[in-house]
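Everything below concerns the one structure shown next.
Of the protein chains in this complex, one is absent; all others appear in place.
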Amino acid sequence: MINKKVLNAQEALTGIKDNMTLMLGGFGLCGIPENSIAQLVKLGVKNLTCISNNAGVDDFGLGLLLKDKQIGKMISSYVGENNEFERQMLSGELIVDLIPQGSLAERCRAAQAGIPAFYTPAGYGTEIGEGKESREFDGKMHLMETAFNADFSMVKAWKGDEAGNLIFKGTARNFNPNMCGSAKITIAEVEELYPAGELDPNEIHISGIFIQRIFQGNNYEKRIEQRTITKR
Amino acid sequence: MINKKVLNAQEALTGIKDNMTLMLGGFGLCGIPENSIAQLVKLGVKNLTCISNNAGVDDFGLGLLLKDKQIGKMISSYVGENNEFERQMLSGELIVDLIPQGSLAERCRAAQAGIPAFYTPAGYGTEIGEGKESREFDGKMHLMETAFNADFSMVKAWKGDEAGNLIFKGTARNFNPNMCGSAKITIAEVEELYPAGELDPNEIHISGIFIQRIFQGNNYEKRIEQRTITKR
Amino acid sequence: MLDKIGIAKRIAKEVKDRYYVNLGIGIPTLVANYINKDIDVEFQSENGLLGMGPFPYDEEVDADIINAGKQTITTLPGASFFDSASSFSMIRGKHVDLTILGAMEVSENGDIANWKIPGKMVKGMGGAMDLVASAENIIVAMMHTNKAGESKLLKKCSLPLTGLSCVKKIVTNLAVLEITSAGFQLIERAPGVSIETIKKATEGKLIITGDIPEMKIN
Partner (left out) sequence: MLDKIGIAKRIAKEVKDRYYVNLGIGIPTLVANYINKDIDVEFQSENGLLGMGPFPYDEEVDADIINAGKQTITTLPGASFFDSASSFSMIRGKHVDLTILGAMEVSENGDIANWKIPGKMVKGMGGAMDLVASAENIIVAMMHTNKAGESKLLKKCSLPLTGLSCVKKIVTNLAVLEITSAGFQLIERAPGVSIETIKKATEGKLIITGDIPEMKIN
């Protein structure tokens, strides 16, 4: 067993520098790597390019990095819910590259899978297709989309083991598995870290081979954006 | 819950006709849809194109279809272990299209995912690349491979529920998940079929949306090709 | 004339037995409440859930189980969780039977614009571009006119497009219309709405063939 365990977020994020491209899992605030984000704030690295479906809210998630102006470019599918984001984007401080959510997920997965490019119909005929190659398959037009190329990927899982194997919970899974092995180094933070052999090999969502560093996170806030309930 | 349960292999394979293209899960004899294959033999449909990593052995797996000359074309990555196969191939009765195993898996997955084509380096510069488009990405040559287009897909899982959700066991997983939803109709046979709600939504390998018909198989032989053991 | 709930109720009638359905944010979300209880339908949430149930009771709330609108939700028996790439395999691979979403504009050939207004803050297309590019059955839920009273059913969309020639049907506060090769084919009028009103509110080519019934919703 190849042990991927590191002590904490500080050790896990060793090597992250200004101007790097990072992938961050999560959908809204669900399943985001809270400990890694906190450590990025502490490191104070600047001019990051962040590939993440969303950009957090003003005071949580990637919003924490935006507040400190650590992000130079966001690659996302949806960036509402964040006033500071809006301000930086409108002022031109922040470059925003909006891409269809399915293409975002598949471009992460393509990087993981060593597939340099693939075709999807999403965005054809829209401004998303401008400057992109298009091609017809079965009478339908498609765009060629390419794999992402990132330095670090940061994901959050529910359970993990020292071999780097991961199990996600509920919809906190989202982009996290697709971002494993999609960057040069993938850092996984987990709520529960087990010795190798404790997780059932059949129930693992992502194999440890895609993970370079794993640590047990703490103080998960798991903030809810829209607490919607059914009244009894 | 959309109920996908059918009574048996006979009901599940309704609509399969001569000249159709079928996908069949399994690696060697591990994880093959034994009940569906037996039903194909019973149906006696001819001139099938079978997409399957392997072609079984003389008297089991797809070998049963070969014996009855039901297969006109095999699309596989490895077809050893089968004398009748060899005879039919050398005599020209059987057309064989050999493709790299990773491209085979990814072309199944592409069909499932609505991706008409993707690029892979596998086979570039070999006879596999002849007649295929090639293209350079990051200084390396790749081939364009396209999604498969099949009529029926037949997969075998360990546990399933009436909603069509599947859980596979061990290396009997192999191509099975990648062939779900990769044909017009996907038939899943399972060792254990449960009412919806009995399987943990977090532990499901393949969502029921990819499955049109599910049935509980019986009399699984699970033949072993190479029984290798460690002596005490 | 229909209110938002009326639109949702009318669209609910388009949801057939054994459909997998993806509902957009806004009016489409309401549709789930009015679907015939006698049919089996499963809702797909593109953030990674099939078999979405209602909002949880207070004590059941789980931050790790949300829908694409980031609302806390529950799962129904037969549900499954999956990653985002798999979710869009369902969408791009045409495994989802019906997509219901809102729009700012629809053109007479079925183009849709619903993600961007030049000069205003752009929040992003989320999964909408993937959905409209692949879904074979797309129903748009929207008001027939915008707040300024201008038609949202146009000859040509003025806003940046989300997808080309993809919308199949539109349900507005005034009418139900199908996109045909000839233009907006009027199918039903909302209760109490005249053909004249619909004509005035429709900038794109409106096709009216024979009697147009008033829609029935419960």
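The first chain written gets the first letter, and so on, giving A, B and C; residue counts start at 1 in each chain.
Following the convention adopted for this analysis, a residue touches a chain if its C-beta (ideal position, glycine included) is under 8 Å from a C-beta of that chain, and two chains touch if they have at least 3 such contacts.
Being a predicted model, the structure only gives us computed values, none of them experimental.
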Chains in view that touch the one left out, judged over the entire complex: A, B
Full-complex contact with the absent chain, from B:Ala9, B:Cys30, B:Leu66 or B:Ala163: B:Cys30
Hidden partner chain, touching residue among A:Asn8, A:Ser207 or A:Thr230: A:Ser207
Interface with the unshown chain - residue positions in chain B: 27-31, 53, 76-81, 86, 89-90, 96, 98, 100-106, 108-109, 120-128, 158, 168-178, 205, 222-232
Positions on chain A contacted by the hidden chain, ascending: 1-3, 109, 111-115, 161-163, 165, 181, 195-197, 201-202, 204, 207-210
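Please note the rule applied: only the chains that are shown with their structure count from here on.
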Farthest chain (mean CA position) relative to chain A: B
Inter-chain centre distance, chain A versus chain B - centres from mean C-alpha coordinates, in Å: 32
Interchain centroid distance [CA atoms averaged], chain A/chain C, Å: 28
Averaged-CA centre spacing for the pair chain C and chain B, given as whole angstrom: 36
For chain B, residues that touch 2 or more chains besides their own: 113-115, 201-202
Touching two or more other chains - residues of chain C: 49, 81-82, 85, 88, 91-92, 134
